[in-house]
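Quick one: this structure, given as structure tokens, is what I'll be asking you about.
Only a single protein chain was left out; the remaining protein chains are all shown in position.
Labels run A, B, C and D following the written order; every chain starts at residue 1.
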Amino acid sequence: MTVYVLRRLAQTLLVLFVTSGLVFGGLYLVGDPVEILVNPQADQEERARTAAALGLDKPVLEQYGLFLKGMFAGDLGKSFVFGRPALEVILERMPATLELAFLAMLMSVGLGIPLGLYAGLYPDRKTSKAIMAGSILGFSLPTFWVGLLLIMVFAVQLGWLPSTGRGPTENVFGFSISIFSVEGLRYAFLPSLNLALFKLSLIIRLTRAQVREQALLDYIRFARAKGLPRSRVIGVHLLKNILIPLVTVIGLELGSVIAFAIVTESIFAWPGMGKLVIDSIFQLDRPVVVAYLLVVVFMFIMINLVVDVLYSALDPRVRIAEAK
Amino acid sequence: MLEIENLVTEFATRDGIARAVNDVSFELKPKEILGVVGESGSGKSVLGYSMIGLVDPPGRVVSGSVRFEGRELIGLPEEEMRALRGKRIAMIFQDPMMTLNPVLSIETQMVETVFAHESFDRAKARKICLENLELVGIASPERRLKQYPHEFSGGMRQRVAIAIALLHRPALIIADEPTTALDVTVQGQILYEMQRLVRETGAALVWITHDLSVVAGFADSVAVMYAGRIVENGRTEDVLHSPRHPYTRSLLDSVPANNIGQVRLRQIPGMTPSLARLPAGCSFRERCGHADAQCSSMPEMKTSVRCHHPLC
Amino acid sequence: MKEFLSNRIAATGLAMLMVVIAIALFAPWISPQNPYDLGKLDLMDSRLEPGGKYLLGTDGQGRDMLSAIFYGLRVSLLVGAASGVIALTLGGLLGVLAAYVGGRFESILMRIVDIQLGFPAILVALILIAVLGKGVDKIIFALVCVQWAYYARTARSAALVERGKEYMEAARGLGLSRTRIVLKHLLPNASPPLIVVGTVQVAHAIALEATLSFLGLGLPATEPSLGLLIANGYEYLLSGKYWISMYPGVALLLTILAINLVGDQLRDQLNPRLSRA
Amino acid sequence: MFFHAGNENQRPLSPSPVLELSNVSKRFSKRLDAVEKFARRLGADVPEHTVHAVDRVSFGVARGEVVGLVGESGCGKSTLGRLACGLIEPSEGQVLYKGQRPAGTQRPQMIFQDPFASLNPRMRVEEIIGEAPVVHGFVSRSELKNYVSEMLEQVGLDPSYRRRYPHQFSGGQRARIGIARALAVKPDFLVCDEAVAALDVSIQAQVLNLFMDLRENLGLTYLFISHDLGVVRHLAQRVVVMYLGRVVESAPAAELFAAPNHPYTRALLAEVPRLERKRREFAPIKGEIPSPLAPPAGCHFHPRCPHATERCAREAPVLREIAPGRLSACHLNG
Partner (left out) sequence: MIRPPRLLAAILLGVTVLSAQAQELSIGLSTPVTTMDPHFHNLTPNNSIAKHIFETLVHQDEQQALKPGLAESWRAVDSTTWEIKLRKNVRWHDGTPFTAEDVLSTLKRIPNVPNSPASFAIYMRPIVDAKAADPHTVILKTREAHPLLPNDLATIHIIPKKAEAMSTPDFNSGKAVIGTGPYKFAEYVSGDRVVLTVNDKYWGPKPAFAKVRFRMITNSAARVAALLAGDVQMIEAVPTADIENLRKDKRVSLASVVSNRIIYLHLDSGREKNSPFVTDAAGKPMEANPLRDARVRKAISKLIDRNAIASRIMEGEAKPAGQFLPETFHGTSRKLTPDKYDPEGAKKLLAEAGYPNGFGLTLHTPNNRYVNDEKISQAVAQFLTRGGIPTKVEAMPSAVFFSRGSKLEFSFLLAGWGAGTGENSSPLRSLVSTFDPKLGNGAANRGRFSDAGVDALVQTALTTIDDTKRGIMLAAATEKAVGELMGVIPVHYEVSTWGVRKGLAYKARVDQYTLAHEVKTSK
């Protein structure tokens, strides 16, 4: 396990380094941030001043060198647009995205596993077929489209839920969190549902496939031959075996939920970091984009690491093999 | 104690209805060991599942009766059947890698079996588990109880499975090829233990296998299955020394260990037919050296053999 | 095949897919209008309701929606299929090679795959498109970059299973060359799971392209894909001009649905464990 | 059959064995990489595994002989078979087939255990059998059809099955196709690795008969690897017994079955279920085969041996000639 963690950490450093280089270089090629930042009225002198103020007057390699130097000191540069440390800008927006991702995962796991279980256990029932058809639909609908439909139905037509934005926040351990109040949840419901739909379908389908595979295995038959009640055969024997592969997938998907939040946040005006990064890309706010990617990549790697550790905690086979 | 009469189990397959168990009848007395011998596809495993009510769709028991300790098991409500399973009838399966749940500790898997039928406190349940592990010859059961299946060797796993089957001292144990995946030395050990345990606990045992030589010297009686039917049924010595069905005869003749010094083995022509497409009449007709016109009708089970022309 | 058609839903999916592919292939001949030719569009015909001169109405540019959907289908399928085929070939070959060659090549390649899979697809595509600019070729490139790793991983694990099988040893024992073994024996047998992953990924690619278009980073507006048509019509959704976004949306939905249905059935059929039952 | 103990100075007794293994070892090891070494320095417990699958084995097989190789699973018999076919390279020692390293078509052909996994499911029978002969130039494409038909007939299959795929055959038929594939490159020597273990008894008999016929008709030499002593007894002229990578006994079949020398061989024979026995009492040997990752010191068999002494735990016995043509590795032999 130690080796494993060490290996992953070494990889993380390498990945972060490569990512920073690629994104830095890539955005340099896209265009000149000064063009987009300055007021159109600005004359050439003002443009030069801006370039100097943002450090864009230096050769790109020197800029990158400075950036790397700062990176080792934990400084990812200052946002061009906000004039604040890029990391600070991102961390400020992170709780919003994370709470959305968390709610979305909660919905997809909380609904997906039971539905998938049902569809897998009774594959021939009408309800199961309906669940599967629904899941294919959830797979096929573009997120952004569903997002607006949700707003139209639940906010504009029915008026049940707020259309956009984030509810009142509370300060929890220095982070502003909105989902601990009913009002906050009302705001978070539609966006997280929107974000959850795709994952929900995925988890339903995965669970079902797993159930159908595992249910054929001898240990299930043996558990039944022991005279165990059905609830225990399904709830313990089957479920635990299904959960193991699912944990991996859920971990990976949490990463992608965070990334896909970009779309949902744009539609629901949710002030998260996904929205921030898409704006930053369009504004060529390089420090924010680079910092975002570094933060997100770091988070992914950590999530994956946690998932792997969790995996070995759940699966005794892995646990022992590593400990030996 | 166990009476099976005209049991029929069918599977719906793509090729049509396959009768995996076809008109099977036999009886079993307490403490008796019955060897059910058949080649792959002969329906011997399905026979085992039919007895314990574990035939899953697309299969189902169509007709016949399984009377166990005076109760009819066919058509018994699931909950009553569950109460019997593991308590009065236990089953052991072939692949010891697959029968134990890989992610649950041995303790969990044993204790839950105790709790499935008794409401002891946990300490007592554990004690029963430990006793049973010892009974099947597992050293340091305290330590072993905490372990997971993958920490056991194949033979040890099968012993654990046996220990679980014995937990409630069942009256009947059905063992579906439990030693096929094991090495000969381990197989020897398991057979030895099984014999001892059956004697000690007074259970009857149905031992399903494809290997005739396993039942020799082990089982009290043997039932030979071919294409879903029992074709011959009798005391082990009788069946092995003077088989009366041509199929049993051929089977014995094709075992190399039984034919030392012969350059060529006797072989049965042709292949085992698909259960969904059996020839009319005697299923063995097309491969039998003695077949004649009479064989185009299904022979009755008479004096322990289902054949128009039993050998002497 | 017979088995395939025995499942009614899957057969419907296949039929739908055929129709969709036929439409995409023959779009220039069956469309009432060439929606890419700006000279053919009449601004005064913009936002017409369905029916009348234009069966499915027109968009803000006066583009016939029916033609736009036909052509859009062509672009979407092209993007999905081309990126799928290239990624499958590239990833499949690399994965199979990794499994066969092993050693350092395998471990380095699989690390890259892990890292690539760690990145969410949308981010990679987003950055790539932002850097590369718009265009069908660029979006295909971006999608290949996103997808190849899935194929490589699948191919490797399938090839590892196959490599351990005795027929591979037999092939070596018969003195066949490495190239021959990889191409004739390993690759064909490692491909069924690739095909299953492929159907999922093609559907995914089409959806991803639509999303990128929505974010303003997809294809050029003058040659819209289904995703771009939806994105363009998106702003009319609230105003009651539903047809501009709804019809392409339905077309996209049906396309992805068809691919998924076919993929589902393929998955069930190619899974040896399930077919045993 | 010609043996020489684990001593390199002893030359084979026969002037020209077809297959000769001298002092062959095969180790599978997992080496540490940079990160693991670093972790070790930090004090983490990172093991370096080495499995001695085959440990200094020497023997030869003469032309026309049938040698049975027996042992429990994990004893290294399959690895030995693969070494003999040149499918893997020995870590130490030498494998010579007709005086050369087995390579190309100049090597023993292997017959595999699993009739399902041993045939490429995406090739037609014609291709499976004909691929290698065409590639190696034994036959031209135009002759292929006849050649494949000939091979199929040789193994007792209908030549009209040429265009079918493996999944259209039963287990026994597949085993025959596997044999035909091997025969198609005109080998003199077949290594059969549990070749009948997966087959039903009735089919097993058919395939065993086929092996006997082929030997007669083509003058083949066999190395017959099996855990089933009954099968080995039926076929082999000589038997080699392996335990945890080492040869513990070898002898002419009749002598070995009549009077096994090594305690392991004796245990093995005692456990074989036999049909002729009356109601028997099983008296099994203790325990199971230990993990090859951590084999016991000294004689590998000593923890299970009823006759083990303190010496057995300390010192590995040498494979020595105990009678003409018989070798055994046991301290009990003095």
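Note that in this section a residue touches a chain if its C-beta (ideal position, glycine included) is under 8 Å from a C-beta of that chain, and two chains touch if they have at least 3 such contacts.
None of these values were measured; they are calculated from a predicted model.
Colleague: For the chain omitted from this view, which of the shown chains does it touch?
Modeller: Hidden chain, whole complex, touched shown chains: A, C.
Colleague: Consider the whole complex, including the chain that is not shown, and state which of A:25, A:165 or A:235 touches that chain.
Modeller: A:165
Colleague: Which of these touches the unseen chain: A:148, A:179, A:246 or A:297?
Modeller: Of the candidates A:148, A:179, A:246 or A:297, A:148 is in touch with the missing chain.
Colleague: Considering the whole complex rather than only what is displayed, give the residues of chain A touching the chain that is not shown.
Modeller: So the residues of chain A touching the unseen chain are 30-47, 49-50, 53-54, 78, 80-84, 89, 92-93, 96, 148, 151-152, 155-156, 158-166, 169, 176, 182-183, 186, 266-269, 271-272, 275-276, 279, 281-284.
Colleague: In the complete complex, the non-displayed chain touches which residues of chain C?
Modeller: Interface with the chain not displayed, on the chain C side: 37-39, 41, 43-44, 46-47, 60-62, 130, 133-134, 216-217, 220-222, 234-241.
The rule we apply is simple: only the chains that are shown with their structure count from here on.
Colleague: Can you check which chain pair, A-B or A-C, has more C-beta pairs in contact?
Modeller: A-C
Colleague: Where the centres are mean C-alpha positions, what is the separation of chain A from chain C, in Å?
Modeller: 23
Colleague: How many angstrom lie between the CA centroids of chain B and chain D, rounded to a whole number?
Modeller: Using C-alpha averages as centres, the distance is 32 Å.
Colleague: Would you pull the chain D residues touching chain B in the complex into a rising list?
Modeller: Contacts found on chain D: 72-73, 170, 172, 200-206, 208-209, 212, 227-231, 233-235, 267-268, 270-285, 288-289.
Colleague: For the complex, which residues does chain C have touching chain A?
Modeller: So the residues of chain C in touch with chain A come to 111, 114-115, 117-123, 126-128, 130-131, 203, 207, 210-211, 214-216, 227, 230-231, 234, 237-238, 245, 249, 252-253, 256-257, 260-261, 264, 267, 271, 273-274, 276-277.
Colleague: In their shared complex, at which residues does chain B touch chain A?
Modeller: Chain B reaches chain A through residues 52, 54, 82-87, 90-91, 93-95, 98-105, 112-113, 116-117, 148, 150-151, 161, 164.
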